[in-house]
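Removed: one protein chain of the complex. Kept in place: all other protein chains.
Labels A and B are assigned to the chains in the order they are written; within every chain, residues are numbered from 1.
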Amino acid sequence: MPMSLWQYANPVKFMALSAKVLPWVTGLTVLTLVTGLIWGFFFTPGAVNFGTSVKIIYIHVPSAMMAINIWIMMLVTSLVWLIRRHHVSVLAAKSAALIGLTMTIIALITGMIWGQPMWGTYWAWDPRLTSFLVLFLFYLGYMALWAAVENPDTAADLTSVLCMVGSVFALLSRYAVNFWNQGLHQGASLSLDKEENVSDVYFQPLLLCLAGFVLLFVTLLLIRTRSEVRRRRVQALEMRERMADG
Amino acid sequence: MIALLIRDMRLSIRAGGGFGLGLAFFLIVTVLVPFGVGPDTAILTRIAPGILWIGALLACLLSLDRVFQLDFEDGTLDLLATAPMPMEGAVMVKALVHWLVTGLPLTLAAPLLATLLHLGAEGKFWLFVTLLIGTPALSMIGTFGAALTVGLKRGGLLLSLLVLPLYVPTLIFGAEAARRGSEGMAVTTPLLMLAGITAGAVALLPFASAAAIRINLR
Partner (left out) sequence: MVELGKYAGAVMSAYGLSLLALALLTLVSWLQSRKTKAALDAAQARRDARKAE
């Protein structure tokens, strides 16, 4: 039998593999995140225009990137569920939602705290801030639908459809908001090829923090998906018990 | 399909609920706004397009849970699922009926209510046009939300939570076009975007709504 990624969609294989991988990923996460944040917090100088407030970037930028990427990951795994009916896939999407929601909240809060000294206000209807607020609502709706539908397979299907439609509308909202109000945010500061971008002093710890947030997401995702798989298993066992009892 | 349309129209008008209730809600919201923000004519004129758009949107939302609920309870929806007509068609009809009994009356009433908020003649015209173009999208999107929550017992609040974020682009472009129109600025871009959203919603969302209905009926 050819080896393929799909074999890990089998719950049993997923549980076996994730149990083996989890300690390593956890260790790596702690190492990367702690190093990155300590480097960023203690060992970077203040920037010309931003002063020491630039240190917020080490949380703000990674969390904002994760908030968007997690939604994209949910879209992909939802599609995999709709097409190939792998339970692990949709359970991963379900598990990712709360992490994405937390990342969105962190990005919003750090943005607001940073906005106060920089722009003189906690909140401005800046396109990016507004888009994140809308993204926050999308995460809430997705999770609320999961919580409301009792049958797990129906919930999986409905939330996957919602995730697809929601993605289109989230993208539309992004353009609508851009059109509606030009922003205060500085443009791209992270692309690797441009000379005038953030200098190495800030960039290296930032990369480490980005890696740390990605690893943190993977760790939490594995933990949460394992919980969901177990929960399904318990439900199946209880169903069998009830049937045996007649 | 026509038969279904006629049946649904007759039912929703006879039941009276959505038809009158949405309009009454729209009227009340519009009347309440000056109490909230004060009677200053200049301010009211400025915020009128946005307020009327939000009022129409909320009035639309109010009647959404009735789109499928009755048919689900008395089993008509199961019949529709096995009928020769594709579910996509049935969903289209449902959305159309919802628009005819809420979106269209709201659009017609909006210029009248705009008088209460001191909106000028040009502003009223653009408000009417944007609502005419935008409310079908609201009905289509709302029908999708109703399809997702059709089997749920307390779906009302969840329905709002699911539908309101989806309304964001429509509201932004619609209200922006109406505002620009009332201030005598160019409206082409937001108007085109609004029309694009409506066209896209009408073309694609019936498939998603029909899929949601099928999942819920399984």
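What we mean here is this: a contact is a pair of C-beta atoms (placed from the backbone, for glycine too) under 8 Å apart; a residue touches a chain by one contact, two chains touch by 3 or more.
Nothing here was measured: the structure is a model prediction, and the numbers come from that model.
K.L.:
Of the chains that are displayed, which are in contact with the missing one across the whole complex?
P.N.:
The chain that is not shown is in contact with A.
K.L.:
Touching the hidden chain in the complete assembly: which of A:I59, A:A155 or A:L208 does that?
P.N.:
Once the missing chain is taken into account, the touching residue is A:I59.
K.L.:
Contacts of subunit A with the missing chain: which residues?
P.N.:
Within subunit A, the residues touching the omitted chain are 37, 41-42, 46, 51-53, 55-56, 59-60, 63, 98-99, 102, 105-106, 109-110, 113-114, 116-117, 216, 220, 223-224, 226-228, 230-231, 233-234, 237-238, 240-241, 244.
Quick note on the criterion: only the chains that are shown with their structure count from here on.
K.L.:
What whole-number Å value describes the gap between the mean CA coordinates of subunit A and subunit B?
P.N.:
Their C-alpha centroids are separated by 32 Å.
K.L.:
Show me the residue ranges of subunit B that touch subunit A in the complex, using the header's touch definition.
P.N.:
On the subunit B side, the touching residues are 144, 148-149, 151-152, 155, 158, 161-162, 164-166, 168-169, 172-173, 176, 189-190, 193, 197, 205, 208, 211-212, 215-216, 218.
K.L.:
Applying the document's contact rule, which stretches of subunit A touch subunit B when the two form their complex?
P.N.:
Touch residues, subunit A against subunit B: 134, 137-138, 140-141, 144-145, 148-149, 154, 157-158, 161-162, 164-166, 169-170, 172-173, 175-177, 179-180.
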